[in-house]
Structure formats: structure tokens, C-alpha cells
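With one protein chain held back, the other chains of the complex are shown just where they sit.
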Amino acid sequence: MAVLTRGAYADAGTSLDFKTGNWRSTDMPAHVHAAAPCHAACPAGEDQQAWFALLQQHDPKGAWCELVSANPLPAITGRVCPHPCETACNRAALEGALAIHNVERWLGDQAVAQGWAYPVAPPAVDAPVVAIVGAGPAGLSAAYHCLRQGLRAEIFEALPEAGGLLRSGIPATRLPRDVLDAELARLLALPGITLNLRARLGRDVTLEGLRASHAAVLLGPGCQEGKEWSVRGAVPTDLHEGLALLRKFMDVGAFPPGDRVVVHGGGNTAMDLCRLMKRAGAAQVTLVTASGLPGPDTDPSDRINVVPRELEEALEEGIEIIPHASINRLIMKGSKVTGVEIVSLRKFTGKDGHSERVSFGGTERVLPVDLVIPCVGERVSPEGLEAVIQGGYLAPEDIWGRLPQDGVFAVGDARGDRGTVAQAIGDGRRAAMAAAAMIAGTGAPPLAERPTIPASALNPVYYPPSRRTLVPVLPVAERGFETEIEGDIGTAAAMAEAARCLSCGNCLACDNCWTFCPDNAVIKTAELARDGSHYVFDLDYCKGCGLCAQECPTGYIQMLPETL
Amino acid sequence: MREAIEGSLAIARAVAMCRPDVVAAYPITPQTHIVENLSRLVAEGQMHTEFVSVESEFSAASVVLGAAATGARAYTATASQGVLLMAEVLFNIAGLRIPLVMTVANRAVSAPLSIWNDHGDSMAVRDSGWIQIHCADNQEAVDTTIQAFRIAQETELPVMVCMDGFVLTHTMEIIDMPSQADVDGWLPPFEFDRRLDPANPKSFGMLVTPEYFAEIRHAHHAAMARALPVIEAADRDWAALTGRATGGLLAVEGDPEADVAIIAMGSTVGTLRAGMAADAGRAGPARLLNLRAFRPFPAEALRAALAGVKHLIVIDRAISPGLGGIVGAEVAAALYDMPDRPRLHNHALGLGGRDIPETIYADLLAAIKDLDAPGFSVFDADLAKLAPEDR
Amino acid sequence: MKEFRIHGRGGQGSVAAAYLLAAAAFEAGFTCQAFPSFGAERRGAPVTAFVRIDSAPIHLRAQIQTPDFLIVQDDTLLLDHAITAGLKPGGAMLVNSERPGEAIAADFGCRAFCVPATALAVETIGKPIPNTALLAAFLGLSGLMPLEALASALKGRFKGDTLARNLALIDRTAASVPQGLWKEPADA
Partner (left out) sequence: MTDDTRLSALRQKFGRPPAAPDEPATKAATATEAATEAATARTRQPRFEGLVSGHRACQGCGEALAARLVMEASGPDVMVANATGCLEVFTTPWPQSAWRVPWIHSLFENAPAVASGMEAAMKAKGRNTKVLAFGGDGGTYDIGFQALSGMLERYHNILYICYDNEAYMNTGVQRSSSTPHAAATTTSPAGKDRMGKRHLKKDLLSIIAAHHIPYAASASVAFPQDLQRKVRYAMGIEGPTFIVVHSPCPLGWKHASALTIEVARRAVECGLFPLVELERGSLSNIMPIRHLRPVTDYLQLQGRFSHLFDKDDPRAERERDHLQALADYNIAAFGLAGEGGDDAADTGGHAAVGRGGPIAGRV
């Protein structure tokens, strides 16, 4: 029983005895670290939001370390990745997506220039050794992630140089060779990685031999064989398959003659070819693709799968693109093609999820051509892989890349369901994790699935308007075969771009919850952040009004049902 | 030092001697001369106080409330409508147990408008929880004002010093004014622990639920009871210093053996005193009770003073329509348990400034012989002035 | 006890006159009481103020209904014949007027004396404020208290040049009236 004070006064702050937490009837606030859309979209598994947060704190090295915890090759991916992260970026709906790939590239270049050490410890001398076939992006990523898992990696590469498709299939205008060499050299120099060059599977080593000698085998041979291509059985005698043509060009620097070229396909190889041939002198280069061009109404699954800026640059350079079309017939003069008949078509997705292409009769038209180049994909070269290959690919059972053979994993393009460097890098990481789990006998690693936060969950009013940094691009007239077309973003712009990150789904430490709680039920903790935030909900006093969640700019605070 | 001095000026000078930190007041007849004189003392640099010239009595009371709550000695004065406009604040001040001193220059309450003296104003706030002390003359008013600051401080109750408007406030008479040194030595500096203090922040004026409200009111009532000896002690100490007693709670004069007694408050006491002297025994002797403390009501002292009295005349300077005399009713209640309690003759007199002549003494005494007289009357009302249906 | 009623108009200093008279009485060793008519009269309206002087303490708070003396600050007030209402039998009236006192005495049936107080005040203090001159005249006529008492009272109220001129005014006025004309044998 309280003893009355004279005149009924009270001492300061005594309302703390009255716990208003029991006023909450339905929901309570909670920190929910949902995945930012960039992270969710990243095939390599980068958390761009996380490394942008470190950049916002003026810690480029920390940002790079965070980045390379998923992707060891940012200087490369920053140049070649079609960056689905930018497509997914929630800022796209405001003033344009963040220039994520530019900053990624800048970070990668900074790391090379500054000699920042990869955040991996050398594995134990007697650590299990994983055999990795192929020193392309998948294999290199796998080797790197083996180190991160405490394993050693021994790479077997058939060619005299590491790099795989990075070296053989991407022109220097997109990926300068010095950049490629520098980043690969740093990675391959990591203690615990052994690289065997000119070691071809089926010739110098065998799958069974590797299985016997190593704790696990990761197969990342890539796709080396062009698919057969014909139009209703017709195959021109002077047919050049796209990837092979590109490789050849990069080796010898010349294309077959032809003024009017039609490229058939919808990937980066097709795009590279179009642009290189145009620059090499072809008067008219046309890309015929079944996909659609990017646009507000284009379904993501229908969108042409190329680096968006490459598409823009190609259009600048005068490449003609015929979307939603296919080659219906080849018009031959003898064994040579003189024209192609194009027909419009669309992809329709049926109820079973399979898509079907339907061509529209009456839309046929003819293009006169000198050269037709199919770029419709490649297959795994079966040499040494006869035991595991299925329908031209190594078709693994799951995202970890497990093949039916114990301890054998498939990564990268050889899986048949991949197509980008970033996907290959993601494959390498996952396979290394799965291999490590298998070696440790702990089964498959857990899938860290976080829900993705949509733009609608943000409160955008708190973000000051800020336009995307435009990076200098080589003028069309100056574009050749060596000089990189897209320029460097530079430190200041990279930091400015980082400041544009909305921090979707994660704590921005913006103080809004702390500022707006009418009940002082949000406590700021400078040094005690456990869940990545700097705030704790004092549920003794929180009345559950939901203001903090409503005003949280990043959607990091959500009202969840009261737990009893 | 004895001086011929106007009542209001004397009060202003007495207040100044008590060195209030804050004075706030709004002018109203007949309190005006007090605040004018205080203003002049401030303007002349003879008084160092924050004089807040407010825009209403409501704010005057609120300002001194705030000032006292902040640990300042504070003072205000008002009358009549001003008391009623303050009413809400007065209850609040008392409920907060804030020590303050206020002079009420008693005046009738409108309507009809009357600027003249009676006790209708302070009676209207008798239940506000303030100590109310009435003064029979200006000497009493000066001495009581100084005592009031000490009483307020010791009891943590606000004190209302009531003096009849015009009759005292505007009258020059001879007053023995205390010296500043006397007051400085007698009145302790203002200290109030329950104050707004950044070093020890507290919250005042809170919401109190039914579980505690009754206790708060009981405590207030008990504090009033404890104030009775404080008032007496203040007067004793003051008398020891100055040789002048004000009479404390209740002063008894006249014939101590008389079986007739008259109770009055304020300046009426002087006229009755003069009337008794002039009567020279023709109407008979009486005990004359100068009832000074109306709140707290000195029931015990009253009963002691009335031992052996057969007829008690109680004079009211206000009326509670529907009941009659207020002092009369309260005296009756106080005497209810008294064995051989006297017969009560309750009269309202001098309402709205009606002159109370010297002959009132004889007239009142004569009236007790009328066995059929009502227990209460407006003694000096001439009903012939009323339409028959309004009588 | 002597009771006074002072008649004037709002703004003429009747209340001040009452206070001065009472203060003079205090200086002379008497007890005193002075008060205005309790009202709300405005400038120019007829007003009254009252004084009681006694040698014993004064307790009476009643209005003065039967004054011993009237002091009239403005002879236009005599147009109201009720001005002498309540004046005690044998009472006297001092009037600020250039008219002869005898005529007024005849008019009102009481003792009366006139002093040209306004003229004297204008001459001496430069302002038409008759109250100090009237009080001085009264003291001279009545012999109730020495003129020094009034001088002391004035010293409590005025300073400097104003005081000096008022002192000169009361000396001059007091000397101008027949000394002790109203002196009562019983008081002597």
C-alpha cells in the first residue's frame, strides 16, 4: 500500500513501475532480417545490402571482405555479370536502381590495387583435399570456398591457363585481360589451392581416380561443344557455331566474311558476337531472339538474358534486334545460305509450368543474309565424363550439385541449367559447402532461406531523392576490340552510390524506431547489437501500436503475432 | 512605530517587510490601494520582488501558485468577484498544500453589483481549504499579515487574511508599524521542501484515484486542526516581540461574567465595542467574541469562551440563502454537544456595505428579549422596501 | 470626539484633506480615523470624506451621520441645501468661498465661515487646490490643535518646493482667520 505524499506528489520517473507491455493485444514488434531483393536475386549469393552498409560506414575493405565471403571474383563479375541485383533493386521504383555492378567492380579493383587479403585462413596441412575439375569461374569459386570450409583444393584444368570461359568466351572490351589475370592470380595464390594445368579429364586424370584419391570431386568442366543446329533439317555448309566462332575470334582476331549477318540466340555470347562482328566490319548485324526486350510489361522470364547495359550499348552501336522471333526457314543457294525466313512467336507458360513456343502464321518475312550464326547454347564435352553425363549435361539432383555418384558434384555451366558467371560462382560455393558437410558427415548444409522484402514493405519517404551515378562509357566510335567500354565509377561516386542503398530488410540504424516510439520502448544500444541492429524492444513497455514498424524505412521492423 | 496610515498602505508595507519573492495581483475595488502601494514600493526600489501584473485574478492566483510551488514566498490580494474568479485556483492551491498569503478586502458579491463591504466573497470559498483569519482593525490586519506568512509556512496551508473592504482598507488610523528588523528577526526565510527543483524533480498536481482521495481530504482536514495551535503560537510569539497580541483564534472581551455574548468577525467588532462603551450598561453587559479564525474553526476555544452564556448573538456579514447565517450555523454546530448551550440569536448585518451604527449593540441586546423572534434574521433589513410578494 | 465631514468634488482632494486632518490630529497627540465615502464617484461628482478625532482610542466604524464640523471645498456645493444634513446643533461649516460667511450662516441656520481658499492657493502654490488652506483656516478658527501639527502632517506627504509653498499657504491662511472663533469653552 502506498503511503500518500503531502499534496499527492510523486517522485520522478516512477511510472516505470507501471508496465504497459500488457496492453499489447495482438502484435508485437520484431526485427526481421529479410533478404534484400539484390541479395535474393544474386546467383553468386552476395549480400549487396550488407556490403553497401559497410561502404556507408566508409569501410571499403570491410565491404570487400563481406562481398568476397560469397564471391571471390568481384572485379570480374562487376564487369560481366548481367546484375539481376540491379533489376531487383527496390530503388529502381524511386530514382533508378543502385549502380551495384559498378561499385562491385570498383571494390574488386581496389582490392587488387591495395592488396587486400582474402578473408580466409590457410587450411590445415592435413586437411582433406577436394578435387576440382575445371578452372573456370565455378571451379575457382569452389576452390576458394573449400578453403573457407577448411578444406584444401586441387584443381585440374585441361588448358594451359586458368579462367575457363572468362578467358575464352568474353571479349576484352568487357573483361580486360589484366583485370582477369590479376584477380585470378590473387585467388590462385591462396595457400591450400593447387592448380594442375594441362590436366585433362579422361586423358591425364580420371573421375574414378580422383574419387579414389580425393575426399570429394567437383566437376566444373563447362560446356565446350556447340549444339547441333538446323532449320528443318537444313544446315549450311559454312555454318559457324557462335561460341566456337567467338573463341576463334579471340584467338586469331578475325571473323569469316559477310556483310549481312544474322545471329540467332538470346544470350551474352550472341550479344558479344553481334557487337564484335559489327565492329569488325559487318554492315548489318541482326539478332533474332525468341525473348522479349526489357520493358515495364515484359515478364522477367521472357526478358532477353543479357547484361542490360550490353543491350543498350548494342542498340547504340546499330545492332538490329528482332525480339519474339525465330528462324523458320533457311533460304539456300546451293549449300550457302542467302536468306532467312523469320516468324514471330511467343513463349507461353502452361499450367504444368513448362513453356511452349507458339509461332504466329502469317508473320513470316525474309531477310537476305550472308552469314547465319546460331548461338543457342553448348553442351558438355563428354570426354572422361561418360559415367555421369546425361543428355549432354551433368544433371545434378539439387542445388548443391550432387550427382548420383557419392562425393561427386557438378558445378557451373556443365549443369545445363546455368548461364552466367555469377551462377557458376554460386554453384562453386554451394558445392564446396555440401562437400564439406559430406566430409564432416553432417549431411546437407541448411538452406538459409530468408523471405525477400518487397518495395511495398519499405517506407520510402525517409530516403532523400538521389539519382543514380552515370559511369562514363566509351563512345561508339572509339569502341574496338581491346579497350574496356565501361569506365570506372571512381571512389567518390562509389561512396555516393553506396549512400543510395535503402538497406532493404536490414537495420539502417536510422533511429526512427527510437525517435518515434511514444512509449520510450525502443532502447538504443551502441555496443550490444546482437541481431545486427542497434535497438532492443523493451516489451515491458511496448504497447504494440506499430508505429515503429510503420515508420521503419527498411521494413526491418515487422509486427508479428504476440507469442504467448 | 506609531503612524497615522491608511489600512491598504499599512498592509502593503507589512507585506513588503515580509520580503515576498513574487507578488501577483489584479486590481479590484476595494483591494486596489494595496496593489497600488505595493507597485509603488517596487517602483521606488523599496521592495525587491517580482511583481507580476496579471490579466485577471485567475492568473494572479495561478502565478502565486506557480511561484510558491517553485519555492518562492508569494503574495496576492483580491476581493469579491476576484475571489470567485480565483475560486478554482484557491481550491487547487490548498489541495496542493502550497503555502501562500492572500489578503481579501472583503466585499459583497454581485448581482446586484455592490462594491461595499460584507463577507459574501470569502464565505463563498470557505471550503476551499484555506486558513481564513478575519481582522477587526488595521493594527490586527498588519500583525496578522506578518503572522500569516509564518503560519502558511509552518502548516503548508495557504492563509487568507480577511479585512473589511473600505471600512478598513480605506481608513486611515493609527497603527504601530513593526520595524523591518523586527520582521526579519521573527519571520524565518521561506523554505519549502516540496518544491519544483531541478536537483530533485518531483511531479505535483497528480490524478488521485478513489482509493486515495478520501485520505487526502482527511489529511487536509487534520492539517487544519493542527493549524489551530500554530495560529495561537504565532500570535504569542509576535506578542512577545511587539507587545501586541492580535487575539489568535478568538479574542474575548467585554464583561466576562455576562450571560449574553456577541460573536462577530471583522470591523463590526470595533463598532460593537464602541456601542458597548456608549451604552453604559443600559442594555446590559455582554461578552464580546472577536472570532478571528474562521478556518480552521476554533470550536473548542469557542465552547470555552461561552461557558455560562445563556444568550448568544451571532453576527453574520453574509448570508447563505436558504439556510441563513453561515457563522451562525457553524457556531450552532460547534455548540451542539455543549451542556447548557446558550440560546442562539443569529443575525446578518451590514450586507453590501449597509452602515452598522453604534446603536447596534443595544438593538441586538434588546432583540434577545423577543421570544418569538426567528432564529435568523437580516437584522437591518427594512422589508418595507420590498414589494409585498418579495418580503 | 469630534466628527468631520468634508465636502468636495471628485478630484479636489477631499479624501486627502481628510487624511491630512487626521494625520495632523495624530501629530497633535490625538487619536484619529479618516475615511472616504465608500463609493464609485467620478471626477466632478460631489464627494465626501470623514474624520474622527478623539483623545481616546476610536473603535467605532460606523459612518458619520452627525458631524460636528463641515468643510466645504467648493461653494457651488451649497446649491444642494441638504449639505448640512445631520450637522450637530451648534456645529459649524467652513466654506471655500469669496462670499461673506454671514450670508451662508443665515441661509443654512448654522455657524459658517468663508475663506477664499482657492484664490489663496493659486496665489501661493500656483494651483487651485484649496484643501490645505481650508484645513489651516479650520485650525485657526477652532484652535483644536496647533498649526504645527498640520505642518508636520504636510511634511509626511509633500517634499521640496511643494511642501514649502504649502507651509507658506497654511501659515498665511491660518493667520487670516479670527483665531479661536469656534473655540468651545468646554474644550479649552
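The chains carry the letters A, B and C, assigned in the order they are written, with residues numbered from 1 in each.
Simple rule for what comes next: a contact is a pair of C-beta atoms (placed from the backbone, for glycine too) under 8 Å apart; a residue touches a chain by one contact, two chains touch by 3 or more.
Note that this is a predicted model, so its numbers are computed, not measured.
Every visible chain touched by the undisplayed chain in the complete complex is listed here: A, B.
Only one of the listed residues, B:4, B:17, B:34 or B:69, touches the absent chain: B:69.
Across A:327, A:457 or A:549, the residue that sits in touch with the chain not pictured is A:549.
The chain omitted from view is touched by exactly one of A:3, A:252, A:477 or A:492, namely A:3. Here one chain is not drawn; of B:84, B:208 or B:233, the residue touching it is B:208. The set of chain A residues touching the chain not shown comprises 1-3, 5, 8, 10-20, 23, 53, 56-57, 461-464, 499, 503, 508-512, 515-521, 523-526, 528, 530, 536-538, 540-541, 543-547, 549-551, 553, 559. On the side of chain B, touch with the chain left out of the figure occurs at residues 21-22, 24, 49-50, 52-56, 58-72, 74, 88-89, 92, 96, 195-209, 212.
Just so it is clear, only the chains that are shown with their structure count from here on.
Of the two chain pairs examined here, A-B and B-C, it is B-C that is joined by more C-beta pairs in contact. Per-chain CA centroids place chain A at a distance of 91 Å from chain B. Remark: chain B residues 95-98, 156, 194, 201-204, 206, 208, 212, 215-216, 219 touch chain A in the complex.
Residue ranges of chain C in contact with chain B, taken from their complex: 18-19, 22-23, 25-27, 31-36, 38-40, 58-63, 65, 153. Contacts from chain B toward chain C in the complex involve residues 2-4, 6, 29-30, 115-117, 137, 164, 166-167, 170-174, 267-268, 270-271, 273-275, 277, 353, 355-358.
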